[in-house]
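Right, one structure below, let's go through it.
Showing just some of the chains, left in place.
Order of writing sets the labels: A, B and C. Residues in every chain begin at 1.
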Amino acid sequence: EFAKIDHGRHSRAGKPEAVFAEFKTPEEVVRIVKAQIERCGESLVTRASSEHIEAILKEFSDCDVKVNRKGRVVAIRRRLKEYSAESRPVGKVAILTAGTSDIPVAEEAAATAEFLGMEVLKFYDVGVAGIHRLIEPVKKIREAKVDAVIAIAGMEGALPSVVAGLVDRPVIAVPTSIGYGVNLNGLTTLFAMLQSCSSGVAVVNIDNGFGAAVFAYLIARTARL
Amino acid sequence: EFAKIDHGRHSRAGKPEAVFAEFKTPEEVVRIVKAQIERCGESLVTRASSEHIEAILKEFSDCDVKVNRKGRVVAIRRRLKEYSAESRPVGKVAILTAGTSDIPVAEEAAATAEFLGMEVLKFYDVGVAGIHRLIEPVKKIREAKVDAVIAIAGMEGALPSVVAGLVDRPVIAVPTSIGYGVNLNGLTTLFAMLQSCSSGVAVVNIDNGFGAAVFAYLIARTARL
Amino acid sequence: EFAKIDHGRHSRAGKPEAVFAEFKTPEEVVRIVKAQIERCGESLVTRASSEHIEAILKEFSDCDVKVNRKGRVVAIRRRLKEYSAESRPVGKVAILTAGTSDIPVAEEAAATAEFLGMEVLKFYDVGVAGIHRLIEPVKKIREAKVDAVIAIAGMEGALPSVVAGLVDRPVIAVPTSIGYGVNLNGLTTLFAMLQSCSSGVAVVNIDNGFGAAVFAYLIARTARL
């Protein structure tokens, strides 16, 4: 077999069976998903192009397939052993974006969190250029008692700093590659977030909505074990 | 007053009163600590030089002062309103380092976590060049049911990737500036950690043991609210 | 003569006679200042070490010498043709810093602006980690009807973005080299400021308090011509 898939990953390390589709052909993705489904009954495909999505929909017509096109995520589950919110650790995560262009990354995070059984609160386009836009989201986040906050921004990436100064939950910062000139494909945003003058912020790779959601899930899961 | 200290930070956002001493004179640090003690009864000073430490010990002889010289951290608390583990959310964190040169960063994290009332498990010098050294720490981490793992490494920074593949807790990765040549003062290590092929890893700034501990504390605190 | 000093600069281009002392010996600085005083009656020395300052104080004992040690600036004026606020374009500038470590850069700006006849309003340590600290400064800036705002920050450099979203004056952003790890000696801060999601922000070189003040002065001067 061309790929040694790591089927024990979820039980051993609490992480989902997932496939990063970007550098793989539709055939390769389908083959890996099939192997994962056989073992664990579920699989999550991220960075899926429409070609990947069509191939999956065609192949797994007997499964429960949930597609998030904006977030480029596909969740596949065997019908029989269907996922139910009750059967897993449940948690709550708030997802904020600074601008409207950051929404695809937010949707990658949202689709991943939902796949993992979390409740998701979305607050999009609430960046710091108009600080008053943050008042309501912060109020709701406090009331909702979320397990973690995912703050997604491009450009100067100030959102996580400001949010972490206002809430008492772990803030997972996701830099996006949105910007131009000195943005350097998100490097500037990443570095600004790592330099945050607020503590309580940790960062994942540029555009890595998936990783942020898995991390939020591990926080919530740990709280419920 | 030369500095607008943000005294409400802990109650509002769950973060400790802390002072980053590096770019400040001993007098400036003492003045800020005094203001924090007056308001909240406690203060944590990081990146303290021996000059900073002496000035604090002299000034706050009527307080409870705990010095961690390896980690360059000083914790100051008013005697009366003394800290007691019972009165706060308690949690458990495991701190791993890849090498012995990473220990100062680990001690910054440990001192911070202890200041915040956490129990700390230390596993130092267990890097991936000898993968067998990781077996026991991983076993103990699983048994101890920690809230979070802090994995600290310099050089190629592979420790968090490997650890996250073996445990089901959030792994907070701290790159250190230990290395030479292409290390680029820790940038290479940081980038390697952000590129981790394991999910379940989030990263803080280079050498930021303090930030990792605050983040671990927020995870544990969230689990207990 | 070893240096072709550009004595007509002020009348021709509205800029002050100034000397950047850092790469020059005390003797070189004194010689250049002397030539400037002879022509225009005044000179401003920036990035002065204590050696530079002593040499100037000794040499120009018959002049009006004003020393700002925190900002490392020395202003020298001939006694007879002494500066008077009335004889020049007057303006008002607000100078904000995110942290206490940014104050030296702020003082370089303040000393320069005062040398140029401006009124200076200072708001130090009002960074975005505690957004409530900005409320009063913004109120005062609005009431004072300043000509320009100078926003000085290190770390993630979010201050100018947030300020520009709250005031209707030009915001001159000064990145400082305060930070560590991914700060890259202020590059990260600079890039974040240039990526500001607020418009109304222009940026000068890292730690360039002098340049920010001259720019603010040109704005005020233009408004009064």
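Assume a contact is a pair of C-beta atoms (placed from the backbone, for glycine too) under 8 Å apart; a residue touches a chain by one contact, two chains touch by 3 or more.
The shown structure was predicted, so the numbers you read here are calculated from the model rather than taken from an experiment.
Q: Tell me how many copies the full complex contains, given that 3 of them appear here.
A: 8
Here is the rule we use: only the chains that are shown with their structure count from here on.
Q: So how far apart, in whole Å, are chain B and chain C when each is placed at the average of its C-alpha atoms?
A: Inter-chain centre distance comes to 37 Å.
Q: Roughly how far is chain A from chain B, centre to centre by C-alpha average, rounded to an integer in Å?
A: Each chain's C-alpha centroid was found; their separation is 26 Å.
Q: Roughly how far is chain A from chain C, centre to centre by C-alpha average, rounded to an integer in Å?
A: 44
Q: Of all the residues in chain A, which ones touch at least 2 other chains?
A: Touching at least two other chains: 164-166, 190, 194-195, 198.
Q: Any idea which chain B residues touch chain A in the complex?
A: These residues of chain B touch chain A: 9, 12-16, 18, 145, 147-148, 164-170, 172, 190, 194-195, 198-206, 210-212, 214-215, 218-219, 221-223, 225.
Q: Residues of chain C touching chain B in their complex?
A: Touch list, chain C to chain B: 100-101, 103, 124-126, 129-130, 132-133, 178, 180-182.
Q: If you look only at chain C, which of its residues touch chain A in the complex?
A: Residues in contact with chain A: 98-99, 127-131, 155-158, 161-162, 164-166, 179, 181-184, 188-198.
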